[in-house]
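Missing here is one protein chain; the remaining ones are kept as they sit in the complex.
Chain nomenclature is as follows: A, B and C, assigned in order of appearance, with residue numbering initiated at 1 for each chain independently.
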Amino acid sequence: MTVRRMNYREAVREALREALARDKRVFLMGEDVNRYGGAYACSLGLPAEFGDERIRDAPLSESAFVGAGIGAALGGMRPIVEIMTINFSLLALDQIVNSAATLRHMSGGQFSVPIVIRMATGAGRQLAAQHSHSLEGWYGHIPGIRVLAPATVADARGMLWPALLDPDPVVIMEHATLYNDEDELPAEGDMSVDITKAAKRREGSDATVIAHSASVKKALNAAEMLAGEGIDCEVIDLRILRPLDDETIVASVRKTHRAVIVDEAWRSGSLAAEISSRITEQAFYDLDGAVERVCSAEVPIPYPKHLEQAALPQPQSIAAAVRKAMRR
Amino acid sequence: MTVRRMNYREAVREALREALARDKRVFLMGEDVNRYGGAYACSLGLPAEFGDERIRDAPLSESAFVGAGIGAALGGMRPIVEIMTINFSLLALDQIVNSAATLRHMSGGQFSVPIVIRMATGAGRQLAAQHSHSLEGWYGHIPGIRVLAPATVADARGMLWPALLDPDPVVIMEHATLYNDEDELPAEGDMSVDITKAAKRREGSDATVIAHSASVKKALNAAEMLAGEGIDCEVIDLRILRPLDDETIVASVRKTHRAVIVDEAWRSGSLAAEISSRITEQAFYDLDGAVERVCSAEVPIPYPKHLEQAALPQPQSIAAAVRKAMRR
Amino acid sequence: MRNIADDRVHLTREHAVELLRQMTRIRRFEEKCAELYTQEKIRGFLHLYIGEEANAVGVISALAEDEAIVATYREHGHALVRGLPMSEVMAEMFGKAAGSSRGRGGSMHIFSARHRFFGGNAIVAGGLPLAVGLALADKMLGIERATCCFFGEGAAAEGEFHESLNLAALWHLPVLFVCENNLYAMGTALARSQSNPSISTRAAVYGIASEAVDGMNVVDVEAAARRAVHAVRRGEGPRFIEAKTYRFRAHSMFDADLYREKAEIEAWKKRDPLTLFSDWALSAGVLHPDDRQEIEVDVAREIDTAVGFAEAAEWEPVEDLATDVVSPRPETEP
Partner (left out) sequence: MRNIADDRVHLTREHAVELLRQMTRIRRFEEKCAELYTQEKIRGFLHLYIGEEANAVGVISALAEDEAIVATYREHGHALVRGLPMSEVMAEMFGKAAGSSRGRGGSMHIFSARHRFFGGNAIVAGGLPLAVGLALADKMLGIERATCCFFGEGAAAEGEFHESLNLAALWHLPVLFVCENNLYAMGTALARSQSNPSISTRAAVYGIASEAVDGMNVVDVEAAARRAVHAVRRGEGPRFIEAKTYRFRAHSMFDADLYREKAEIEAWKKRDPLTLFSDWALSAGVLHPDDRQEIEVDVAREIDTAVGFAEAAEWEPVEDLATDVVSPRPETEP
């Protein structure tokens, strides 16, 4: 099978292009998606192919254009709404929580809201306190939506189409530090991936490290460091933040008896807490010790590199947590 | 000591009155706080005493008037901002997360934001999916703010003044089903309570039940039911949702070896998950079994009473979880 | 039956009967609901529309059946006029499984996909973006029809009002915005909450043609709605109607109504939309002397049937609590 290299950004773009070409009801809407090409250049070039209607620049009004996406989905379209970053999605949360996520249940099953909302997330680019949020755990709290976190180029390429096939709202979290990551993809064929299962990114027997998004690479780095010390880590990439794939997580922990969860969110009330609870609930007697969490320091993320990096999970801190779990 | 009976609503009102009388910089601002008397009648009568400026009706514009409260706090006032319910606070989250909670740290310690934000929370009144949120766990995730959940008349009376003394933003969550609860309070003296510690509402030796807000009563009910079966529960009222009082929680679990957490929020990503994780992290070897959680079903809260009650934690489900924790 | 192709009102007897019948249905339905509330058959929030009936009736009379409606928590009237069977609406008020939202929504969340009735939104101004999106879908799909969005004057202070009007105007979308200005948002009088209390002038600043109309006069409302909806359908972009109206009852069943003068309420009651219209129509000979009584009898029967239906209907089983939170995963999924 021939392969080709592409980066995460190009993978997102190709996925957008595929979706727009496959289904006339699909359109992309958000701030600066057209003339500017998207804040992260994901839609650069698409207006020439699909026109201004389908690559639709929206004014700075997150609540209204996300709500309009929900309305358009109710009206028979398949909108992909880009919120420039998760930081600005706070302005649209009401529409997401109170309309997108509730309409099906609240109407007794009459309505579907087949909207896909994409947003860039995370810290690591020295953008300081208001531009570095990792609030994907909040989205993971909301019944009625599906939350995806592509950590690889293949997932960036392959999650969008299945997300559009989902009759319910799907939120896709693209970590802003991943856009330049490169990888090989098959040159042709169906690129769609399963959006229900977590993935084992590294096989191991001593401890399970569970991460998502940009933290997966850090977890893999930690695993390499630990391999040198004779500690063999399994690394799970959550991929889907809601509904969580308990099965994959718990099966791994049953095997390794130790779990470390990595999450770039602030520790208190993080998704890591949820996973930790589920592990103790479902595998308490398989555990050799407490589940460890490696999260961000509970501070508004500061601008200078040394402080920002100190605030975030790092391979070193992950490795330390694994050693602690191993009582080494 | 003479005592007097009052209900939770009256306690809130008296606390407001005290604060307004003690400090000229204090004012109350929110939708319908003046002419209407507050959606839950907490400020009824106060305009006559304190005038329209200090009991300030705000237009329907949650983001602006919460932001204006933050600005007024920066400008030397001590605003109490009432958001009618937590459901509408989604519209103001950006101001809370990105301004109130970050300004001190992001400015290198130059600014204080001594605002108090009160809101009614929770389900149980048949108000359906958009009016029944229990999102206080989201607030518990945000560094830079303090989150209080008065579950008793004494706490409703005594938390406001210390909250106003806090130089940082404080959010007070008043569960809407509590306003008619009555209790006895001392007739005179300082009503202020400690806003840093959880409280033991029932002493017990077999299992620790941890709850907050309206769930505390349910936990106490469950404890009474279980007492009849020879199971002796300790009941902890969290009182402060951020920062959590780990010490009180862990000390109790170290004694009872079993923990059940009750939280009206949806289970995934709930505050209950955070507490569960902390318990396993800090008291793993003291635990006789997995920490149990009793949360709301992961559904938009439905209108009919039987479905709403089925969605929420109940004394029965709490008791069942305790029995499970006791392996009975 | 309904003549929607014309941009003027034709006050035949038939149409006059229909207007009065619809207003009467709302009035009596809600009076019944208030009664059922005190009997604890209906719970939660109940926001009565009594006094404002001319607006739903006038506007919806001008809409085609497939023209979407987005409303608020004060939407019983809109649902009934749109054609949702009264029995289903009443069952919804009770929270029964036969209700229009399977009983899950109650008074504030009446939905009907088959009537393109999109609710029933309990977040003030939350419906405006949805209406904009429904109209955007129509425009992109090449379907020439209007989407009609109702909201109160209080909603005009919210950011979403501003953002939504801008989007609709900018993209030239077929939305008919109808602001039901009943002068109060809960207990807050318009003049105490908005620096410019003239809602219709505020729409104009977005470049949206707008008109203020006497919301107690059903014919005026219908006439304005017909003009507006025809312009919208012709592709002239959004239109805005401010209907000046008044609610005779408190904001909700929890409201002690302390913030307005009894005299003000009484003055407005003199302009009751039902009497105003039927008196005029009788004197103009458009309605026949017996029509009013016949309507009342019909409506009373309809309400009895609806209450009977709702009483007899089943509760949704507790086991179904979690159905339809999400759809079952599609077969096509990889």
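Note that contacts are C-beta pairs under 8 Å (C-beta built on N, C-alpha and C of every residue); 3 or more make two chains touch, one makes a residue touch a chain.
This structure is a prediction, so every number in the text was calculated from the model and none was measured.
A.B. asks: Considering the complete complex, which visible chains touch the unshown chain?
C.D. replies: A, B, C
A.B. asks: Taking the entire complex into account, which one of C:Y73, C:F94, C:F161 or C:Y184 touches the absent chain?
C.D. replies: Answer from the full complex: C:F161 touches the omitted chain.
A.B. asks: Which listed residue (C:G207, C:G235 or C:G308) would be found touching the missing chain in the intact complex?
C.D. replies: Here the residue in touch with the unshown chain is C:G207.
A.B. asks: Using the touch definition up top, pick the residue from A:R125, A:K197 or A:R328 that touches the left-out chain.
C.D. replies: Counting the whole complex, the residue in contact with the absent chain is A:R125.
A.B. asks: With the full complex in mind, choose from A:G122, A:G144, A:G158 or A:P302 the residue touching the hidden chain.
C.D. replies: With A:G122, A:G144, A:G158 or A:P302 as choices, the missing chain is touched by A:P302.
A.B. asks: If the hidden chain were put back, which of A:D32, A:D246 or A:D286 would touch it?
C.D. replies: Answering carefully, the residue with contact to the hidden chain is A:D32.
A.B. asks: In terms of residues, what is the contact footprint of the unshown chain on chain A?
C.D. replies: Here the touching residues of chain A are 31-32, 35-37, 39, 57-64, 87-88, 91, 125-131, 297-300, 302-307, 310-311.
A.B. asks: Where does chain C touch the missing chain, residue by residue?
C.D. replies: Given the touch definition above, chain C has residues 157-163, 165-166, 169-170, 193-196, 201-202, 205-208 touching the missing chain.
A.B. asks: Just checking the interface: what residues of chain B touch the absent partner chain?
C.D. replies: Touching the chain left out of view, chain B contributes residues 25, 27, 53, 58-59, 61, 63-77, 79, 94-95, 98-99, 103-112, 143-144, 146, 162, 165-168, 190, 192-196.
The rule is simple: only the chains that are shown with their structure count from here on.
A.B. asks: More C-beta pairs touching across which pair, A-C or B-C?
C.D. replies: A-C
A.B. asks: Need the CA-centroid distance for the pair chain A / chain B, whole Å please.
C.D. replies: Measuring from centre to centre gives 31 Å for this pair.
A.B. asks: Distance between chain A and chain C based on Cα centroids, please, to the nearest Å.
C.D. replies: Result: the chain centres lie 40 Å from each other.
A.B. asks: Roughly how many whole angstrom separate the Cα centroids of chain B and chain C?
C.D. replies: From the centre of chain B to the centre of chain C is 36 Å.
A.B. asks: Residue numbers in chain C touching 2 or more other chains?
C.D. replies: Expected reply: 103-105, 109, 121-123, 126, 159, 325.
A.B. asks: Can you list the residues of chain A that touch 2 or more other chains?
C.D. replies: Counting only residues that touch two or more other chains, chain A contributes 63, 94, 98, 105-106, 143-144.
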